[in-house]
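Removed from the display is one protein chain of the complex; every other protein chain stays in position.
Moving on, here comes subunit A:
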Amino acid sequence: MSTPVTESAPIPARPLPTSYRSTKVRRQRVRAAWLFLAPMLVTLTMVAGWPLLRTFYFSFTDASLSDMSNTLFIGLENYLVYDDGRWFGVLADPIWWRAVWNTVYFSVVSVSLEVVFGVIVALVLNAEFKGRTLVRAAVLIPWAIPTIVSAQMWAWMLNDQFGVINYLLMALGIIASPIAWTADASYSMWAVIMVDVWKTTPFVALLVLAALQMLPKDCYEAAEVDGIHPVKVFFRVTLPLITPALMVAVIFRLLDALRVFDVIYVLTSNSTSTMSMSIYARQQLVEFQDVGYGSAASTLLFLIIALATIAYLYLGRKQLQLGGD
């Protein structure tokens, strides 16, 4: 699921006015604040901070799943090593690079499609018409369905022999013979993207809809009086105004897409033509029991996502500044 933590800047606290901030009350409150934070911080350290550090550490060792305590420090060998005239390690594995390319391709294509469709759906839901509440409820359904279930549902609909999609496409004369959507390497990535777009467009649509509903009404009235074409109004007025909300939706969708695992795992399992970085890392870690090598892949995934986030925030800020000039 998308993590809907969505705020561009940290929330400012709402302190009491100065008159109440006598030192005693204040000191008591600060002490209480840390006391109240402690359980959360301890939990997050245990499930996030410490395991992350251990993953980094394992990536420099030969740890295996059956024996994670007796490990040997092997430096960068899991990443890249030259041995006997050949390169070894994650960085020398063509399947890893395939997984990187698949993940990036999947993320860029599906997030772009979700933004386009999300904006269209949000514009429709923002219009006033009879039955709007019902349509909004219908749009929420894909979002409410667990990813695994939606992957299974689509796997069945995309079934090459008995699937309803092939049946409809053949009935409409679009295709002549059934397509093996999830097995055929030239279609499987598109099948995965389609399922992801279907499932997560509602999330983007809801964020955009919330932004649309806060837009000032008067500039639209002015545009209507001046007889400006609605399409022009959309690109000149609406789109710039909802860009901040879109940026938030895009970054959260992008971070989610870069770590994609479950849709691909269920639809096409470990096939190389759709393998994502998460699938690659987990396969090494759990199925091949190679914790060291798998951790190296995980660490690289972490670094790629961290870099993507930093680049996005940097570029986004630049663009916003340019837009503001």
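We take it that a contact is a pair of C-beta atoms (placed from the backbone, for glycine too) under 8 Å apart; a residue touches a chain by one contact, two chains touch by 3 or more; residues count from 1.
Keep this in mind: contacts and distances are computed from a predicted model.
Undergrad: When you check the chain that is not on display against UniProt, which of "Carbohydrate ABC transporter permease", "FAD-binding protein", "Cytochrome c peroxidase" or "Transketolase" does it turn out to be?
TA: "Carbohydrate ABC transporter permease"
Undergrad: Taking the entire complex into account, which one of A:105, A:167 or A:187 touches the absent chain?
TA: Answer from the full complex: A:167 touches the omitted chain.
Undergrad: Which residue from A:74, A:92 or A:145 sits in contact with the chain not drawn here?
TA: In the full complex, the listed residue that touches the missing chain is A:145.
Undergrad: Given the contact definition stated above, which residue among A:46, A:76, A:239 or A:315 touches the chain not shown here?
TA: Reading the full complex, the residue touching the unseen chain is A:46.
Undergrad: Considering the complete complex, identify which of A:74, A:92, A:153 or A:237 is in touch with the unshown chain.
TA: Answering carefully, the residue with contact to the hidden chain is A:153.
Undergrad: Tell me which residue among A:109, A:223 or A:255 touches the hidden chain in the full complex.
TA: Per the contact definition at the top, the residue touching the missing chain is A:255.
Undergrad: Just the residue numbers, please: which parts of subunit A touch the chain that's not shown?
TA: 1, 3-17, 20, 25, 28-30, 32-34, 36-37, 39-41, 43-44, 46-55, 58, 63, 65, 68, 120-121, 124, 127, 129, 135-157, 159, 161-164, 167, 198, 202-203, 206-207, 209-211, 214, 244-245, 248-249, 255, 258-259, 261-262, 265-266, 277-278, 281-282, 285-286, 291, 294-295, 298-299, 301-302, 305-306, 309
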